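Every protein chain of the complex appears in place save one, which is left out.
Here the chain labels run A and B in written order, and each chain numbers its own residues starting at 1.
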Amino acid sequence: MSLSDVGEILARLIEDLKKKFGDKILEVNVEPKKITKVLVAPECIKEVAEYLKSEWALDYIKGVTGIDLSRLPNMAQEVLEVIYHVGSLSSEALKAVTLSLSTKISISDPVMPSLTSVWKGAEMHEREVYEMLGVNFKGHPDLRRLLLPEFWSDKPPLRKDYVAPGRER
Amino acid sequence: MAKEEFKSLEVYETGPTLTFSMGPQHPGTGHFRMVITVVGDMVVRCDPDPGFVHRGEEKMCEYKTWITNIPHLERPAILDSAGMTYPYVLAVEKLMDIEPPERAKYLRVIMAELQRICSHLYWLGLMGVFAGHATMYMWCFGDREYLVDLTQLIGGQRITHSYFVPGGVRNDAPPKVPRELVKDFSRYYRMILGKDYPGGEMPEDFRKYVLAVCDFFDARLDEYYPMLLDSPIFIYRTKGIGILKREDAISLGVVGPVLRGSGVKSDTRIDEPYDAYPYIKFNVPTMDGCDSYSRMMVGYYEMKESVKIIRQAVEQMPEGPVKLKQHPVTIKVPAGEVFASAEAARGQCSFYIRSDGTDKPYRVKICSPSFRNLIAMPYLIRDVRIADIPIIYWSLNYWPVECDR
Partner (left out) sequence: MGLYARRCRGASFLLYNNYPLKFSHRKAGTFCYSLGNSKTVIESVEEEVVPSSDVEEVLRKYKHGHVYKEGGGGLKYVIYKLKNLSLIKYIINWGRLCSMWPVHLTTACCSVEFAALSGPRYDPERFGWLTAVGSLRQSDILLIEGTVTAKMAQRVRLIYDQMPEPKWVIAMGACAISGGLYAKDSYNVIQGIDDIIPVDVYIPGCPPRPETLFQGILLLRDKIMNEVIK
């Protein structure tokens, strides 16, 4: 599957999404060899995810990333960005494709709907984003700590205002 | 919240069910804990509790520069350190828009495949111990030593060699193999296979020595089959245990031999090829059994394919430079985001990197294969006997350090 085929398929996918959802798609960032990212608002992310799974057969979750964008040098915003990287295993044509579906939520009230009903494998990934960044996933079957110790009482470690203890001075 | 949660997990409940913790000090699990609820001998519920080796790698990446990140990013999957740093190096090269020279691509492939074989030998060896077959452990570890010697020859250290850099590899393979290693290996060859190396003396030239090791290992793998994988004890203990159906495997998002053992033919080296893999012909072993036995057989056949890959790579490797230039420790990478994947020994490992143009990354996210396979554990360890727990657990090839990072 050569690079141009993958690029073509991704272009068609984004066209289709834009046609169906119109202005709910806030931003599209396509760089052919690097990443294809689609930004939506947190209210309609579940709708977009279900559409991607049913129409385009993107049913394989590869990872969920959370970023704290409050210290970017150029365009710092007080938001947390949560990105779902999805691929496909059931359709042959889309095997080499990875789409990153992302949403931005505010730091002071980080709540968003959980996508475990769409992609079951996102359960452990969302637990990790919950404990590392403090994002509350509504509708998650079992939201509790995964990797941090039981007695962790500090703020979520991957936030930019948490400094590792050895670097404090 | 912490106190109550802790107490509820450790309490012995009287009545029909018993909850116990198969904890971090256990010969069967390593540094990982599962809280298991049983009724008699049948398991009702299994709740994995990772985090005993959570060292905060992702936060550490933000404090260290692009090049000094490589040594500590090797440590999660220390067994397969080439597979763990490969996607990081690919991602940084994509951000910087550079490509390594040809010889470096082949050297990277050889190193990645060598570590894949070493990791699978460890997997098979310990599976032998769990199934009650301790001789397999000794055989696997004895053979693994000679492959680790090769890794040491090329990279400089046994397992954590930090061999990959963005732009190539750190140093070239030596032209000649030291005399003591050749003598030691030819003695081992004669002892195990029972015949001398065809052609008289074992060669000292690097290329021919690697081919000799490949021939030896191919013959040795044929001996493993009747020893462990065809023995009635092993088949009885692993066939039909831990069945993961095809649709569930896809929807849970598992990777690697777990996915291929459930009938899904998916391998990053073929789907999204990188480096020298487009020029090398090999198969992707897939089995339809969906149980622990098929997963172990997938691992076994993958080792055979890796030997094929190493042979072709070492024969096709051209002469030339091995890195673009010597980067200073504080290089600046242009701003952007990238998502890169490569096939580690345990499955597909992916990195998401966001750079802001300075000399340190802004965010590095590691989607390691063991973390993606973790969800299969509570799903599979249900309605089985207690004696099947180590078999299912180890057939997922779960490495706790890689999951916890």
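Here, a residue touches a chain if its C-beta (ideal position, glycine included) is under 8 Å from a C-beta of that chain, and two chains touch if they have at least 3 such contacts.
Everything quoted here is computed from the prediction, not taken from an experiment.
Of the candidate positions B:Gly56, B:Pro101 or B:Gly289, contact with the unshown chain belongs to B:Gly56.
Set against the missing chain, the residues A:Glu8, A:Glu50, A:Glu78 or A:Glu150 yield one that touches it, A:Glu150. Within the whole complex, the absent chain has one touching residue among B:Trp66, B:Tyr86, B:Tyr122 or B:Phe339, and that is B:Tyr122. Where chain B meets the missing chain, the touching residues are 2-3, 6, 23-27, 30-31, 51-56, 59-60, 63-64, 71-72, 75, 78-79, 122, 126, 137-138, 141-142, 144-145, 148, 158-160, 401. The chain not displayed touches chain A at residues 148-151, 153-154, 157, 162, 164-169.
We adopt the following convention: only the chains that are shown with their structure count from here on.
Of all residues in chain A, only 1, 29, 31, 33-35, 37, 59-63, 65, 67, 71-74, 83, 85, 89-90, 95-96, 98, 100, 119-125, 128, 132, 144-153, 157-158, 164, 167 touch chain B in the complex they form. For chain B in complex with chain A, the residues that touch the partner chain are 2, 5-6, 50-51, 54, 56, 58-60, 63, 94-95, 250-254, 264, 266, 271-272, 335-339, 341, 348, 350, 352, 354, 356-358, 362-363, 365, 367, 371-372, 374-375, 404.
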